[in-house]
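First, the structure itself, so that you have it in front of you.
Of the protein chains in this complex, one is absent; all others appear in place.
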Amino acid sequence: MRDSRWHGRLALGLLLAPALLWLGALIVLPHVDLAVLSFRERTGPRVYTPSLAQYKTFFAEPLYWHVFVRTAIMSVIATFLTLLLAFPIAWIIAKLARGRAGSLLFIICLIPFWVSETVRTLGWMILLRESGVLPALLVKLGLTAVPVELLYRDATILVGLVYTSLLFMVVPLVSSLESLDNSLIEAAYDLGAGGFSILRTIVIPHAAPGITAGCIVVFMLTLGNYLTPTLLGGKNSQWFTEQIYTQFITRFNWEQGAAFGFLLLGLSTALVMLGLRASGQRFGDVMRRT
Amino acid sequence: MIPSLPRPAWLRTATAAYLIAFLAFLFLPLIVVAVFAFNDAPYPAPPWRGFTLDWFLGNSSSGRTGLFADSELLGSIWTSCIVAACVTVLSAIVGMTNAFLIERGRFPGKQVLSILMLAPLVIPGVILGISILAFASRVADFADDTLGLELDFLRPGLPLVVLGQFSYIATIATLTISARLRRFDRTLEEAALNLGASKAAVFRTILLPYLRPALLGSAAISFLMSFADFNTTLMLVGADTPLTVMMYGRMREGATPVLNAVSLFLMIASVVLALTLLRRGGSPRPKPDE
Partner (left out) sequence: MSTPDLVADAVVKRFADHVAVDSLSFTVERGSFFSILGPSGCGKTTLLRMIAGFIAPDSGDIAIGGKSMQGVAPNRRPVNMVFQQLALFPMMSVGENVAFGLARRGMGRAERVKRSIAMLERVGLGSAADKRVDELSGGQRQRVAIARSLVLEPTLLLLDEPLGALDLKLREHMKIELKQLQASFGTTFVYITHDQSEALVLSDHVGVMSHGRFEQLGTPQDLYYRPQTPFVAGFVGANNRIVGRTTETDGAVAEIATTDGWVVRALKSGAIATGDAVEVFVRPEVAILARSAAELPPGQPHHAGDVQSVLFDGANSAVLLQEARSRREFRIALPQTGQFSDLKPQEKVMFSFDPSRAVCFPARTGA
């Protein structure tokens, strides 16, 4: 008996070690360290004192919090647009296309996301820049006299963000809509409900966990995106992750960068919590759906 | 609405129009990338000047550096492959131990640990990058100051890139493998034990074959995600640049169609990988370029 219990302990220890090493050394400790960094100030060569200076700078400098708020708002808009665009396709995949057609359409929708974001962004740049495909097409159609620059606009950033995020909305939506029994819809219809009231009373309440999961993931990815805003938005993108990069890598001001990082993390966590609260979901359940 | 309920003609038309527009939106960027890889012009932009393979085969003698002569690009592909291979192996091992830990282990704090394992998915990639960068540098500085040890692998470079990517890809591997392990019918294991198999034999002959699809699937996803990662890599990269970072740099400068050529190569490779995996019945679900 004692022997087998000892074996059990050993096995548990062996399984526990990689998990603890991974989470401890790569997630928990680095973030604790980042927190420590953000709460100190350089007062002389290799001399640091605890201080709130980094956070004070953030609030004192309008550029910083302006970019911060802008990033948050744009991310919320992008999330909402993604949901609007993804819902019908998810419905078509889960409910309208039958059998093989449905799964084929699903695979077709997944394919672009196997290709890296860099490649997809390159595509958008070729399409949208002044010398690109769409401006040339607009001139040819006589809609504009000269090619217009379609890059470096807020709308362009949104298009890019929505495009990048679509998959992460479509997948949870499809799985939550697939689990909706058609007979519930038929029953509601049979009891006299129209299309809109079925959507409101049956479909959305049922799909709520999927919608929440999709929105949380998309929001988070959008907020933390770097590639799409900088390439499609250029100098006008004013994305908060750029500020973090600038402080950390360009200016080598790690204390300031760490504070910015924590602010972004806080924003992301706060809005995720808010979303979970609003839809009455639990974090673990939601993440497992994605 | 679902097929068994009446759908008015306008709704059918609208659905078809939406579907076409959606698929165009999805594939247009990829199509232009592919098409302009063959355009006989110095920049990937219209008009079409004729077909050429220069951007693949060109060398210094033709005045155009094609993909196969661009040693810098080829080198970065090789770098990405090495990084991706390391991340894949690490994630598969840790994903598997984690799956057993979560699905089979019983220990205090399991709930907390399993929630913590999900955390890397909701931390923006940029922040994962900077926190690991800062922490690793501090450990390296400490080792240098107190012990006089020069720990080069903790300075920006490929080992850190591997660790940074692994920090969140491990979560995805864990989720994929534990989802399959959860569905495992434990009576199979009991039957094998009952028939006289040792625990090791049960693992080798029953569990491992059962987990194989999930292991292969998560390995493919890990490899692709590592290959496509940008945000985390950007913060941790040293002298050797992986492909995404290399492409990003060139895209900002306005690059030649050689980027289209390398992108086309990436597209084909990832789609082939995805389709092979689908055919084998895995669950390919690409994840964010965090």
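First chain written, first letter: the chains are A and B, and each begins at residue 1.
Everything below uses one rule, namely that a contact is a pair of C-beta atoms (placed from the backbone, for glycine too) under 8 Å apart; a residue touches a chain by one contact, two chains touch by 3 or more.
The structure displayed is predicted, hence computed values, not measured ones.
Q: Using the touch definition from the top, which of A:201, A:236 or A:250 touches the missing chain?
A: A:201
Q: Could you tell me which of A:50, A:99 or A:192 touches the chain that is not displayed?
A: Spelled out, the listed residue whose C-beta touches the missing chain is A:192.
Q: Since one chain has been left out of the picture, which residues of chain B touch it in the full complex?
A: Output for chain B: 4-6.
Q: Could you pull out which residues of chain A are in touch with the chain that's been left out?
A: Listed in rising order, the touching residues are 181, 183-184, 186-194, 197, 201-202, 205-206.
Convention: only the chains that are shown with their structure count from here on.
Q: Rounded to the nearest whole Å, what is the centre-to-centre distance of chain A and chain B, using the mean of the C-alpha atoms as each centre?
A: 16
Q: For the complex, give me every residue of chain A touching chain B.
A: For chain A paired with chain B, touching residues are 12, 14-16, 18-19, 22-23, 26-31, 33-34, 37, 85, 88-89, 92, 95-96, 98, 107-127, 129, 131-133, 136, 163-164, 166-168, 171, 182, 185-186, 189, 195, 198, 216-217, 220-221, 223-227, 230-231, 241, 244-245, 248-249, 254, 257-258, 261, 264-265, 268-269, 272, 283-284, 287-288, 290.
Q: Give every residue of chain B touching chain A within the complex, in rising order.
A: My answer: residues 1-5, 15, 18-19, 22-23, 25-33, 36, 43-47, 93-94, 97-98, 100-101, 105, 107, 113-128, 130-136, 138, 163-164, 166-167, 170, 175, 179, 224, 227-228, 230-231, 234-235, 243-244, 247-248, 251-252, 259-260, 263, 266-267, 270-271, 273-274, 278, 284-286, 288-290.
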